[in-house]
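Now for subunit A:
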Amino acid sequence: MSVLQTNNLTKRFGGVVATDAVSLSLEQGKVHALIGPNGAGKTTFIAQLAGQLMPDAGQILLNAKDITKLSEPERVRAGLTRTFQISSLFSDFSVLENVAFSVQARTGHSYRFWSKVASNARLNATAADLLELLGLSEKSQEKAAALSHGEQRQLEIAMALATEPKVLMLDEPMAGMGSEETQRLIELLGKLKSETTLLLVEHDMDAVFALADDLSVLVNGALIASGPAAEVRTHPEVISAYLDSGT
Partner candidate 1 sequence: MRSQIFHKFGAALLLLTLLIVPFVMSYFGKTFWLDIFTRLIILSIAASSLSLLLSVAGLASFGHAAYIGLGAYAVGIPVYFETYGGNDFLAGYNGWWHLLLAVSVCALFALVTGAISLRTRGVHFIMITMAFSQMIFYLLVSLEEFGGDDGLSVDLRSEFALLDTVVLDIEEPWIFYLLCYVLLLLVLFVISRITHSHFGRVLNAARQNEQRVRALGVNPYGYRLFAFVLAGVIAGLSGVLYANYAYFVSPGMVEWTRSGELMFMIILGGVTSLFGPLIGATCFVLLEYFLSRWTIFWHLPFGLLLLGVVLFGRGGIVGLLTRRRRGELEP
Partner candidate 2 sequence: MNKNFLIGAALAGLCSTPLAAHAADIKIGFVTTLTTGGAVIGNDMRDAVNLAVEQLDSTMGGKSFEVLFEDDGFKPETGKQVTDKLIKEDNVDIVAGYIWSNVLMASYKSVTRADKIIISANAGPSAIAGKLCNENFFSTSWQNNQTPMAMGELLNARGVKSLYMMAPNYAAGKDMVAGIERTFKGEFVGKDLTKWGADAQLDFSAELAKAKASGADGLAVFYPGKAGGAFIKQYQQAGLNDVLPLYSVFTIDSISLPKLQEGKMDGILGSETSMFWGPDLDVPANKAFVASFKEKYGRYPSHYAAQSFDAINLIASAADMLDGDFSDTDKVRDALKKADFDSIRGDFTYGNNHMPIQNFYARKVVADADGNWTTSITKTVLESHQDVFAAECKL
């Protein structure tokens, strides 16, 4: 069953077509990898799914519901969350606060003016669990800005997970990570897919082939192939257009 689906999604910047009538479908409980050379329009595509950019034409469906007109926060509340290619954190907050705020964002409105949020046991406990999951427990009291690059990438994912997404879009989660960290993240993401459908934009081909059930290839804003990973990687057009030059 398709969880997230786009129909002819199109975005132009002046004369440049950044997203060219892309129709893509994500299956429930699977990891769908989106690959393509630099400048192919992957981040622009993600931004449209997330609602930061509005498409010029086309449709986005989440669980068969049209969300094209929804704002970014509304989409997150509907179950569609993204992470950022460059870690986007709250640098003055502690690691725990970063995640606790993310939990808070999911648990309804925050028009609560009196009780101390820092001592809210429920938020903190959920946040601590997530930090445990990503192996950041020991760092929970440090300022987010003080973390190493790899740790920040992990925190980035922990925050996204805190929103309990139905579909999680990961924009190059492994970028700049060491091989050990990458390995752990691959394991983690593998465990996640039972609960969450993943859209993975990634350059690390080992990670892609280790995780991806389905694979789509984007070149110059257009989808040149999409389907089960095993089929797409042997697609001749894909090999000539991307995999050859890429690896």
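Everything below uses one rule, namely that a contact is a pair of C-beta atoms (placed from the backbone, for glycine too) under 8 Å apart; a residue touches a chain by one contact, two chains touch by 3 or more; residues count from 1.
Regarding candidate selection, all candidates are chains of the complex that A comes from, given by their letters.
In this text, all values refer to a predicted model and were calculated from it rather than measured experimentally.
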Checklist entry - Pick the candidate touching subunit A in this complex: 1 or 2? => result 1
Checklist entry - How about subunit A: which of its residues touch candidate 1 in the complex? => result 50, 52, 71-74, 76-77, 81-82, 84, 88-93, 97, 101-102, 104-106, 110-118, 120, 159-160, 162-163
